[in-house]
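Have a look at the structure below, then the notes.
With one protein chain removed, the remaining protein chains of the complex are shown where they sit.
After this line comes chain A, so read on.
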């Protein structure tokens, strides 16, 4: 509704008032119209035009008014006098506040003299104000009633005077007085009074816009009040620049809404595709935020310090490309595969040195690396859980109002919209919201055969379980086979046998979701719940994907570690031979220097793991983008343009345009994030890559959705804060931290690369820091604290606390539900009661009418009594 809110007009310069009044017509709340801001330009122009028109109109009115004044002096006097008489009477009765009188006056006096009278009035009022001011400065105040009478009588006397002249005189008068009695020292009572006065002024300012006064008077009063407030607020020691702060605050709020990234895009998509599609984009944005922070952590605390303060490239073997690879280390193909120079850079684990402190800052690099690795995971846990909790709170409120459709019907249009494009969006969003509401209604009313649906649902779940089990077995089988092949050596097998795992995985990933889709049609769920089931099922399927990946990785790690053992042996032999060789040639020569590129080195399994993850992310990103371009864009282009020369209707018929696949995209996002969490420890560049990917995909997908997808047939309402996505994300987070923690805790780090080289386990860095950087007592306390005797009771305590909190929250929820139920029943009862009352009243009315038609005399009596009753009421009201 266009008058739904209170507006903050004080900030707007008053000379725009007439124009702005006009715009009340279209006013919702400015801050609410996020969609609309591109229409502002046009509105501004329009304002200008309107202003001009208004000005003309005013000029016309003024001209007529002046002519009327000349012609009819006598005419003019009469209504005025009448008015005054009326008012006096009311004054005697102790009633008739100024405002009420004015209202009536406005309604009663219909000819052009009103302009003059109002001018009179305005002067009277300003006089009132001036009087008040004077009182504040000085003496005892009379009661307001008397003051007003005073003002009025004064006005009566001076009614023949020229108003303008008079008012200016008065103003001068006032200024003089203020100058004389300017409060240098104020007694407490005076201060109190002043405070009250200032408050009153403030109140006046805030209610001024609603007063039915002529513009000029408003302007005058406003200016005066502002001056007054500013003058004395300073004396009272309050903030002076209130106006400025208000403006700043407002601007800041606007700025804040403008700062929410992609809000416009998401709103636009929501208006065309409904909240379910928008929920994906909101989730994407949220994910982007998380990744920004992860990126900040790894970039600021790990990558930059090492690049700036660590030993430069080429200073040691782990920071140099080996001689054998040097020739093509800069080739694009190698770099694209994250080999060559990319492998020996800050992007990967192996580049980091195990030196305890680097640079002039004595930055503890290994410690920082470890803590950042742990910190990213801990932060992610915290954020996901906190968001879930907050969303749960929001869900608790509930919005089951009983006037859903009425509100949609009467209040959905935003009257500020002035831009045709925005209007289109709004039309679309209203339509979508209606569709969503219809769907909710249909779903809530559906009551077919319960037994049949139950049976179908069980059947569907059974089928899905069969599918999952089958694909699980298939994956297991294929992985085992490939392990066997790998042991035998890959060269002796065909292409299919080498790529079997990948092919099977992608085929499963392609066809199983379709199968699930078909099966879910059996279940007849509400689409929102159906989406959740679908997500859960595909999630289970993708877990297989994850499993194979981790198995393959573990195998490779083991291989590399065997290689490392062999190499360690060889290393000693090589060194010995080097030493012997030089010794044989010249025994007194200084220690020989071998170029770091020539020193043999271990395979460094950590870098390998990091590379695997980075490659996976890059290829995954590429496939997503390419499928987007081909599957959506190309299809849309073909459908659109081949439609002119095709034998059937492509747009309505078979290929049609694609719908946006919420479940697939959400899962892609979630699994991608899982990969990031798993791999970020071994490849610090992963969060940066992911930020890039999310950024691009935000724009690309927004564009693709708007340009080549069609809205789903059944648009349904999804809550913006989707806890189901979050739950899946939490599961994936847990699953992805497991292998990462496992490798960190159980596998010893490589001996010649990475920040933990030379230690037996990666977490030894903590102990080292405790021993060398903290005082001895701290280490002691720590060792006591990590004693199982202390840790176990602590854990127990935590479990107890969790249990207690959970049970209390459950009981609260119960209480909430009960209250809600009570409210609802009460509402219904009330409705029934009023209905009954209305029916009864209708019946009474009918009876009365019957009776009346029987005896018209009675009716007359009735009327008379009614009139007398009314008269009574009036007198009562007057008293």
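Everything that follows uses one rule, which is that a contact is a pair of C-beta atoms (placed from the backbone, for glycine too) under 8 Å apart; a residue touches a chain by one contact, two chains touch by 3 or more; residues count from 1.
Heads up, the rule we're going with is that contacts and distances are computed from a predicted model.
Asker: Report the protein name recorded by UniProt for the chain absent from the figure; options are "Annexin", "Phosphatidylinositol glycan anchor biosynthesis class F", "Calcineurin-like EF-hand protein 1" or "Cytochrome c oxidase assembly protein COX11, mitochondrial".
Answerer: "Calcineurin-like EF-hand protein 1"
Asker: Kindly state which of the options A:409, A:469 or A:626 is in contact with the chain not pictured.
Answerer: Of these options, the touching residue for the absent chain is A:409.
Asker: Of A:355, A:431, A:545 or A:656, which sits in contact with the chain we cannot see?
Answerer: A:431
Asker: Using the document's contact rule, name the residues of chain A that touch the chain not shown here.
Answerer: Touch set of chain A with respect to the missing chain: 1-7, 9, 21-22, 24-27, 42-43, 46, 50, 57-58, 60-61, 64, 90, 95-97, 99-100, 103-104, 107, 207, 209-212, 401-407, 409-413, 415-420, 423, 427, 430-431, 434-435, 437-438, 441, 831, 834-835, 838-839, 842, 877-878.
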